[in-house]
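Only a single protein chain was left out; the remaining protein chains are all shown in position.
== chain A ==
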């Protein structure tokens, strides 16, 4: 699904990613853990194609296709989804309208038929119900005045409707209490299937109690320094980054 090869990325002329390599096969859930400043957010923004995140060398291949020069909206249409750490507020635009615009834009981009208003509403209501997203939330301006939990549920709702092949979750657990975290994780788990991969980026092991990863990678100093199964996350939690990374180095 996703292959990252010796990726070097600089932001405002500062090298952040220094030789990141990573392969996420279809249907797998990979976690990237790392201390502050390791390059976690840079990794997610680079994958989504944000301007200002300059790939100086290396490759990103998505379903075998070179992704580096593709604009963000085309990446999205090809099945890349980024769940934001801090979802953005757009005043005056209802969540429902935003979602419909996104679903239609992606359908057009892929040369598919846009769903009718009735089809869309049916999909939306089903997905919203599972995530405990109320009708009221759908009619409120996107993320404006939403609580932390509401914002993250809204991200998962978007993910559910946009049906990506790869979902990158950027510190989705930040700012969530346990109940909200569980609800979000359930939403994510419901989307797990053999055709879909996840890259879960997190600082804490906590989220991985709910979204169980197949592989855990540790990101430090702009590259993956250690990979292992889910026990690696627990080991990090017990011993701390310094001990585990020191061990790896």
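We adopt the following convention: a residue touches a chain if its C-beta (ideal position, glycine included) is under 8 Å from a C-beta of that chain, and two chains touch if they have at least 3 such contacts; residues count from 1.
To be clear about the criterion, contacts and distances are computed from a predicted model.
The protein name that UniProt records for the chain not on display, among "ABC transporter permease", "Sarcosine oxidase subunit beta", "Electron transfer flavoprotein small subunit" or "Fe-S cluster assembly protein SufB", is "Fe-S cluster assembly protein SufB". When you scan A:26, A:48 or A:123 for touch with the missing chain, the hit is A:48.
Across A:58, A:115, A:141 or A:175, the residue that sits in touch with the chain not pictured is A:141.
Within the complete assembly, A:76 is the residue of A:76, A:124 or A:156 that touches the hidden chain. Touch with the chain that is not drawn comes from one residue among A:11, A:26 or A:105, which is A:105. Mapped onto chain A, contacts with the missing chain fall at residues 48-52, 71-73, 75-77, 81-82, 84, 87-93, 97-98, 101-102, 105-106, 109, 141, 158, 162.
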